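Dropping the structure in here first, questions after.
Every protein chain except one is present and positioned as in the full complex.
Let's turn to chain A:
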Amino acid sequence: MTTEIKNHNGAVWVLAEQKNASLQAVSLQLTGKARLLADQLEVPMEVVLFGDNLEASAKTLIAAGADTVYLAESAELAGYQPVIYADIFVNLARTKQPDIVLMGSTCMGRELAPILAARLETGLTAHCINLVLGENNILNQQIPAYGGLISILCPARKPQMSTVAGGVFPTPELNQSRSGTIKRLEVNIAQDPRVRVVEIVKEERYEQSLDAAEFIVAGGAGTGDLEGWNTLKELSRVLNAGLGCTRPVVDEGWAELETMIGQSGKMVSPKFYLGAGLSGELQHMVGIKGAQLMIAINNDPKSPVFEQVDYGVVEDCSTFIPLLLEKLKESGLRHTSS
């Protein structure tokens, strides 16, 4: 058995990510959060970044709060290479012994974080919605579960590792006069022949992005079937709103995973939210932050969703959504962004 760690003196780390030459928003948000944790623990805050042409991002990370930025820079690392990234990271972590490691719940983070945690023989908490220091300065990694919020702790091993979706933490203000150190890591490009990302392809298949949407219509299992879902989709078009969904909708194949809102999906902060045929499970609801107006449509007056909104409509989606659609078309009213 390992013993409980009481003295936390390792740094707080972020494994950042640069895509298409730009630093990912979630990396900056995590840097901001890690800075706050590091200040509380009175330890340094450090970032590890892989890729090519990283200088500008490194400066931004310092302006966002990093004391040190470790760069693994090489043309071969411009995309994503799991084996090389993992080898470099694990070696560095074994030497420097960070206390906490935060990563974004991106495609990279979701694949790499469990590999790193297993190699470092430590715990990892998925899709956290808040991180606070608790007793003995142990990180309380909060996740929604079963109608409440639970804290997951990794009390006896280091580092404590979490993944967090974009939008959970605010983007920090940049202070260009902050100073920090950039350290370049040795990069050994002896490729492991066993797994190699050969190409990253961009596709233009996305509708209105949810990230910036001021008005979001979201649908759940209660939209009934593909036809019901498509009616809701038309409603979102007529309203000029973004369209999000819950997990069952993705499971049914009606919508893309990228449009799923919630703990393991997208975090959004619209001004106006209209949820139809969804039960208000926290894993979905935590994805909607700071809306001015929230409305729910559900045929069950006892649905927990009604405890979380301003206006409730107890109706069946299959009849009510077409009716609402008709009214809106008649009126010609739609959302215009401010």
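Please note the rule applied: a residue touches a chain if its C-beta (ideal position, glycine included) is under 8 Å from a C-beta of that chain, and two chains touch if they have at least 3 such contacts; residues count from 1.
Methods note: contacts and distances are computed from a predicted model.
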* To do: Among "Rod shape-determining protein MreD", "Electron transfer flavoprotein beta subunit", "RNA-binding protein KhpB" or "Signal recognition particle protein", go ahead and choose the protein name stored in UniProt for the chain not displayed.
  => "Electron transfer flavoprotein beta subunit"
* Structure fact -> The one of A:Phe89, A:Phe215 or A:Trp229 in touch with the missing chain is A:Phe215
* **Residue among A:Ala66, A:Leu210 or A:Leu239 that touches the chain left out of view** => A:Leu239
* Structure fact -> Considering the complete complex, of A:Ala21, A:Ala56, A:Ala145 or A:Leu226, the missing chain is touched by A:Ala145
* Structure fact -> Out of A:Ala56, A:Ile200 or A:Leu226, only one touches the absent chain, namely A:Ile200
* Could you list which residues of chain A touch the chain missing from the display? => 1, 19, 79-80, 82-83, 106-107, 110-111, 113-115, 117-119, 121-127, 134, 140, 144-157, 192-203, 206, 215, 239, 248, 250-251, 253, 257, 264, 271-272, 279, 281-282, 285-286, 292-296, 301, 306-315, 319-320, 323-324, 326-328, 331, 333-336, 338
